[in-house]
Structures are given as structure tokens and as C-alpha cells.
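The structure follows.
All protein chains but one are shown in place.
Letters are used for the chains, namely A, B and C, taken in the order the chains are written, and counting of residues starts over at 1 for each.
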Amino acid sequence: MIKTLRWGIIGLGWFGEIHAETLSAMPGIELAALCTRTPRRLGELADRFGVGKRFTDYRQMLADPEIDLVSIVTHVDDHRDIAIDALRSGKHVLLEKPMAPTAADCDQILAAAATSRGFFMVGHVCRFDPRVVLAKQAIDEGRIGRIISMHARRNLSKTIGRMVLDNISALMGDGIHDGDLMLWFSGAKPLSIYAQEVHPGNNKYADGGWALARLEGGAVAVIESIWHLPESTRFQIDARIEVIGTEGALYINCGEAGLEIQDGTGNHMPDTVYWPKLFAQRMGALRAEFRYFADCISAGRRPDRVTPQESRDAVALLAAAQESSRTGQVVAF
Amino acid sequence: MIKTLRWGIIGLGWFGEIHAETLSAMPGIELAALCTRTPRRLGELADRFGVGKRFTDYRQMLADPEIDLVSIVTHVDDHRDIAIDALRSGKHVLLEKPMAPTAADCDQILAAAATSRGFFMVGHVCRFDPRVVLAKQAIDEGRIGRIISMHARRNLSKTIGRMVLDNISALMGDGIHDGDLMLWFSGAKPLSIYAQEVHPGNNKYADGGWALARLEGGAVAVIESIWHLPESTRFQIDARIEVIGTEGALYINCGEAGLEIQDGTGNHMPDTVYWPKLFAQRMGALRAEFRYFADCISAGRRPDRVTPQESRDAVALLAAAQESSRTGQVVAF
Amino acid sequence: MIKTLRWGIIGLGWFGEIHAETLSAMPGIELAALCTRTPRRLGELADRFGVGKRFTDYRQMLADPEIDLVSIVTHVDDHRDIAIDALRSGKHVLLEKPMAPTAADCDQILAAAATSRGFFMVGHVCRFDPRVVLAKQAIDEGRIGRIISMHARRNLSKTIGRMVLDNISALMGDGIHDGDLMLWFSGAKPLSIYAQEVHPGNNKYADGGWALARLEGGAVAVIESIWHLPESTRFQIDARIEVIGTEGALYINCGEAGLEIQDGTGNHMPDTVYWPKLFAQRMGALRAEFRYFADCISAGRRPDRVTPQESRDAVALLAAAQESSRTGQVVAF
Partner (left out) sequence: MIKTLRWGIIGLGWFGEIHAETLSAMPGIELAALCTRTPRRLGELADRFGVGKRFTDYRQMLADPEIDLVSIVTHVDDHRDIAIDALRSGKHVLLEKPMAPTAADCDQILAAAATSRGFFMVGHVCRFDPRVVLAKQAIDEGRIGRIISMHARRNLSKTIGRMVLDNISALMGDGIHDGDLMLWFSGAKPLSIYAQEVHPGNNKYADGGWALARLEGGAVAVIESIWHLPESTRFQIDARIEVIGTEGALYINCGEAGLEIQDGTGNHMPDTVYWPKLFAQRMGALRAEFRYFADCISAGRRPDRVTPQESRDAVALLAAAQESSRTGQVVAF
């Protein structure tokens, strides 16, 4: 007999909605509460998913004893305060990435997590991508030797860019995935980073950026995030990672994920791995991530597939990249 | 509170072992019993997975009231008798594909399933492949119009071929997947089929074959199954399906599944979708298929994602292809 | 010192124009004469390329002693008579593929060629595609052993189909390329062929077809030609050939030819190999074919990279495929 987990979501933007769609169909999980400051949006989604508990103030949700855990899917600028409050309330917390805008913010969350009775994990969904996990396993088995060079790209259509670039830059928003993966793959700490960004659009943050890091042990790690592909692009996301080692190389391609549809509206390669909707249910890596976190809670076992420290280190890497972009200088760690 | 399902496996070849690996890590499922005629193999796997109930006669497993459902993973020639016995015993039955060697065999199983209180499903794992499901949904949404041409390839290394070709031909063994998918995609019945096989190897069955079917509604459906790629091939499986309609086209690529590893032993593209081993657990489409069948049982809801009739129709199609290959003539339905 | 060759073109449809564009920029060649029955088209192209000799009757062109060779780019139904007249006139003749609609027509041309003092070659441009030539060389070096299975696809947008399908079917129009290549690769004669066509469009000939041939030596050869891809397709041509042998396999991909452009009008993969326009000149395999034929003439060496007999055999294969499609029966050779 497994107890049903009562899950609340704080933040109902497009990705909070994906959380809700995913959670609402998972056995052993009850999507129990929703929270956003916009009453209309709140009612709309709560009605759609049949959720009784509705909040416009997240503190009220945290005070509700009938909620076991929350996922925080707000703007990154709000992550620190909400996460700390949630951890202090004793709830289990799944926080969307990036953990927070700065390493200092992350350190405050880490401190709160250390003393909370709730579990804490940052939702690095790529860690639950089978292609990525198999790559990590191959690296750990020594199949490619010592890593000498890595490149990761995560490029998106400007259509998507325009929706997100007032909240976060492309380099931080998607580079956080690849920064995390590169540190995980290599097990190395960064020594220095240098970055350049481009800002052709009219949103607050830069549409694209490149960062070139040097890691302990000698590897070079290069991150590319450009949210300015043409509207017509067949890529849902042009995402790939190449890792070259002293004895081998491996190539991850997340953009060409096994399905291309050419129809009256153009050429399309839909997501088949992260959160594809199959027979009206969201499946894929995001659901696997939720499953993992839920199973940890059910089993009373602290989640360790992504540690808070790792999530913090990825923020530190990308924050340094943004500092480099601002100053034009190489940033040392 | 969800009752744990007690699952037995009949047949412990390489794929029975995959069943065991997958089931042994699934929450809500107890891998409760194993059955094979080879005592040594039985002991080995039962020890490894800590399974108490061990049988060399499947009838004894079927007689055990503490087993809720069985998966049958034997040679296809044994499918009919074991499936009928299992259905008569009242257990829920997950039968591996192909359902049986002939349509007449399938009809006998269908009759047994119709009067059994157990649920019955054939394990068409491709129906649980996200790429395939998204393709089916796109077709049903009308995005490519009416289907006019389909091609499916499922080619394997001769290393794998040699292990399997004494049990089944390539055309039946892998064509059964694609025959099923093409009938499912198109919703059409076959009108005729013509096939040619090649037999360069020394095993009992032909190493490869092509079949060309005409469907009601006018579509042409072509199946390619060659289990004779070189040992060096980077393809774990070279599997792809292309569907051309009056208004669009779609391309499924199951062979290049997002990861390529080049190491000291050559170039490799491991499976990332069907049953990849991630952190020591078998994940992917096979697990999703098991989950689906288990959830149907728990909910008392008859499984309908793959119906017994559909599984039978796929056998009828491929059996006709083999008849055509034997006779050199076009076979009409 | 090399004598300039004076080249005439008979037939000025879209591909006759490509001939003219290519020839007009080739050193050692003078585009000396043009012929079409449509005076307006004739004047337009002759003016554009600065061609003095202009004919609406090809017989007059053949009678002109100041023309050394002609290429025939008319409807395939006119190939036989014009080719025979041209050969009888003593000119060197480059005839576009397919050689003629039937093997009997081809035999008449062969007879005329045998007694002509002019050289004769059918323009199988794929024989001059470097990818194809390297594949042939690898086969001849024994790298893939004895061929057991071949598949070739040559699919086009319905936009192109509509322009051509009143002249020729897809199966004959593009299958002629692949039929020729498969016979060339394998060095085998066909034993039987079976075909099915689809005809969703409103043009005279079928938009698509599949043919499955059995060759001496045991190989299966499968040809796919569907001229009904959606208007949006990124494929200029979706052309690929896979050859599986007893010891290896090879994969030719002519559709993804190294350049993809995503712009305001969609996703496009332009031809980079057959007749790309580079700095206002047509380059590529077609130019190489013309160069080869011209060099043969200059050197007085009979062209043998594609023999008339091979061109005839490819027609015989595809004509049998069309007969099979008409009758629904397997056609034996």
C-alpha cells in the first residue's frame, strides 16, 4: 500500500501548466493545489484539472497541512524566497531550474534545505533524459577515456524566445541545462569562463550567447544557446551535446528525436522525449523526474540523482558566464 | 491503496530475461514466479532477482493461486497452447509478439480470451514507443491526409540474426511490428501481399525479406526486415517508418535514437527508447507497456491500446507474406 | 590544341533549359544550336544564351554540318524517332533517360547506334554522382560481399510531380535511375518483378509506385518513387539507396546533401550535387556527364561509362514493373 502524495504547484505560466498536465495523470499522485497571483488563470487551470485548493498567495498554500510537496515554477527571480519559505514550512520542494539567479541566492536556499525536514531537488529534467543518462554511464565506464572537449547547443525558435526573454537570457535559461550536464559528465570544477552574447531582439535579455569554460583536468566546455532560430525552423529544439575524450567520443542529439512531420504548415520535429502528450497524458523525462522525486518521498530516501550542490554549481558557472559577457573579460573561479 | 500485482514469466530466453529485469524494478509489481524448462537457467535468474516461485512446468505456475498474471515469452511455436492454458486458468495474460505462427492459431487464442475472466494483450511494444504514438496521433488529426504509401524497415546485425533465426524468420519476427503499425496507422484491411525472402545464412529461417501489400483505400505498404547487417554496423537496429499521405508525410527514425558512441570497439547507437538500462533499471517503452497492462488490471479496465483482433490481423498479414515468399505468387485476402 | 565542340539541344522544356545553362558555360564547348517546336520559347532561350542557330524542326538541325553533337531532351515518347534520326545523320547523340518507353523501342535505337559513326550515350546522370561511383567502387572491391538486398527511393514534392506526371509516371521517371544503378551495382540480370502504383493526383500517370525485383544471384531489389510529398517538404528530392551484402552494407543519401536552409519560406535542402548553380554556372554531376561525353568525342574514344545496352536493360526492368502494376501479376524475365 502506497500513500497518495498531495502535490501543489506554485506558478502557472506555460511550464506550470505542463507540470499540472503531467501530475494530473500520474497514479499515486493527487494534483491537490494550484497557486498563481492571477485569479483568472488560477480558476481556468483549477477547473480544467478539477483541483479544489486554489491560492493566489503561496504562503497560504505552504500553510495548508494537507499538501505534501510543492513544485515551484515561478520566474527565476522569485525562486529564492519561495523556495526558502517552502523549505521552512517543511514541505518537500521540487524547484524548477535554474535554482536562482546567483550563486549567493543558491547558497541561501542550500542553507534552508540543510535544516528542512522536507526533501529538496532542482528539476534538471535533462538528467532524466535516457540519452543523457546512457551517455553518463558510458563516460563513467571509461568508454571514451578522459574528457578533453565538450560542446552543447540548445537553440530555439525566436517564437519561443520572445515569450521567455523578458524573464531570463538564453544563455542562462538553456545554458543551465548544459552547464549542469558538463560538470556532471566530467566530474570537474570550472577554472575559468568567457562568454559573448547577442541581442538582436527587443526583449529585456539577450537572445543568444556562447560560453567557453576551462575545467580542472584540462577539458574545454562550450555552451551555445541561441533563441533566435527562424519561425519556420523544423527544430522544436536544436539540442545536441558532443563529448570527445582521449579514447572515444559520443554524440547526443536531442533535436532530431525520431519523428519529423511535413504537413500543410511546414516541417516539424516534435518533442518525443521531454513531455510528449501521448493519448492525452504527458509522458517522458519530466514525468520520470516527478516519479523519481515522489518515489524518494514515499520511500523516505533523500533524492540524490541531482544534488542541491550540483544545481548551485551550475548556476555559479552560468552566472560567471553572464558576468564575462557583461565585462568582456575572462572570469576565473 | 493499490494492491501489488504478482507477476510470473513463462520463458526465460534473452527476452524473458529483459522482462524479468524490467518487472523486478517496477513499483506496485512483484516479480513472483519464473518458469523455464532448463533448471540451471531457472535457478540462475531466480537467484539473481530473488524470486521464490520457480517452475519447470508452466502448468504448475498457472495452477498457483498466488500469481495474478503471466507474461509468455516462449518460442512462438509454443504461444498458442500456453496462452490458451493460461487464459483458461483465469490469469491475466501478456503474450509476446507475434501472437502465434498462423491466423488459425490466433483464432483459437481469441476464442479462449473471449471466455476468460483474465485480460489478454499481445506485447506490441512499438505501440508504446512515443515516436510511433505521436505519429499515429498526427495521422488521426488528418495532418498528412489519406495515406498513400508506407515503408517500414527493421534491420539487424547478423550477430543478432544468428541468435534468433532458428526460431523465426526476419520477415515474421520483425515484420510483425510493422505490419501491425501499418494496419493501425491506416485503419485499413489488406487486399493483397507479395513477398521475397533472402537466405544467405545457415539458420533454419530466412535472414531477410521484403513484403509489398495493397490495402483497402489504395495505400501501398512495404515491409523490409533484414537480419544480416555486418557485425560492425553502428545500428543497434536500423528501424524507420515513412508514411506519405495526400497532404503530408511523416518520418519515424527509431535507429538513430539520439546517442552515438564511438569507442575502442567501433561505432554504436544504443537503444534509448525500448528498454534502456538507466541506473540499473530497465526503462522505456517495454516498461510503459507493462505499466499500462498492470494499470488496466488494477483498474479492472479491459486493455484496448492493442486489441487481440489487431494482433491476429498482423499475424494474418505476415503469414500471407510468408506464403507468397514460398509460392512466388501474390496472395489475396 | 583541342577543337571546340558545337553542341545542339533538341527539346527545351525545363530540363532542356538546364542543359543549355550548363553547356553555355563549359570551356571547349559551344552551345551552337537550339530546337523546339515553340517559336516563342526558342527565341527566348536562344537570345538568353546568344545562340545563332535556331530550329523548330529537329531534322533541319540534324542536317546542319556545323553541329557536332546533339542532346535530346524531349518527351520520352519522342525519343526513339529523334534518336534514330540523329544517329543516322552521323551526329554524336546524348539522349536523356529513360532511353525510350519500351525495350522494343530501345532495341531499334541500339540498332541505329550500332551502325552510326556518331557516339551514343544515354544521360544517366546518377552514374556521375560521386557518392554513387564511390559506392560502386566499394562494391567492386568486395567490401560488402555479395549483394542480398537493395532499396532505392527517389521521392519528390507533388509540386514537381504535377509538372511532369502528364509525360511519365513516377515509377518510370525516377525508377529508371535506380533500376539502372541496381543492375550496375549487382551486375545481375532480373528474374522477376512485381509492382504497385498509387494515383492520388489528376495527371495522366500514376504519382507513385513501388517495384520489387528478384535478381539472378538471389538479391532482392526494391524501387520506390513517390512524386507526392507535400509542397512544404524540405526535400528537394528524398533520394537514398541502401545496399546490404553478405559482408557489409552501404548507405547512399542524396537527399540530405550537406546544406539545409531555414528561411522565411520554410525549410529547404537544395541540390548541391546534380546541377547546382554556383557563381552563375551550373556545376555538378550533369556537367561532369557532359564533360565525359565531350572528352570521349575529342579523344575519339567510344563512351563506356554507361553503355546503350545497360540503358536498354533499365528500361526493360521498369517497363516490366509497369506491366506488373497494370496486371497485378508478377512478371518474369
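Please note the rule applied: a residue touches a chain if its C-beta (ideal position, glycine included) is under 8 Å from a C-beta of that chain, and two chains touch if they have at least 3 such contacts.
This structure is a prediction, so every number in the text was calculated from the model and none was measured.
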| item | value |
| --- | --- |
| Contact partner of the left-out chain, one of B:T74, B:S169, B:T233 or B:T272 | B:T233 |
| Contact with the hidden chain (one of C:S89, C:Q262 or C:S324) | C:Q262 |
| Among A:S186, A:N203 or A:T233, residue touching the chain not depicted | A:T233 |
| Sole residue of C:V122, C:A152, C:V273 or C:I297 that reaches the chain not shown, by the stated touch rule | C:V273 |
| Hidden partner interface residues of chain A, rising order | 144, 146, 148-149, 151, 153, 155, 192, 194, 196-198, 200, 207-210, 212, 214, 218-220, 222, 224, 226, 228-230, 232-233, 244, 246-249, 328-330 |
| In chain B, positions touching the absent partner | 229-230, 232-234, 262-267 |
| Contact set of chain C toward the excluded chain (per top definition) | 1-2, 27-28, 130-131, 133-135, 137-138, 143-144, 247-254, 256-264, 270, 272-273, 276, 278-279, 283-284, 288, 295, 305 |
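Operating definition for what follows: only the chains that are shown with their structure count from here on.
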| item | value |
| --- | --- |
| Whole-Å gap between the CA centroids of chain B and chain C | 42 |
| Distance between the centres, which are taken as Cα means, of chain C and chain A, whole angstrom | 52 |
| Gap in Å, rounded to a whole number, between the CA centres of chain B and chain A | 35 |
| Contacts with two or more other chains, residues of chain C listed in rising order | 229-230, 232-233 |
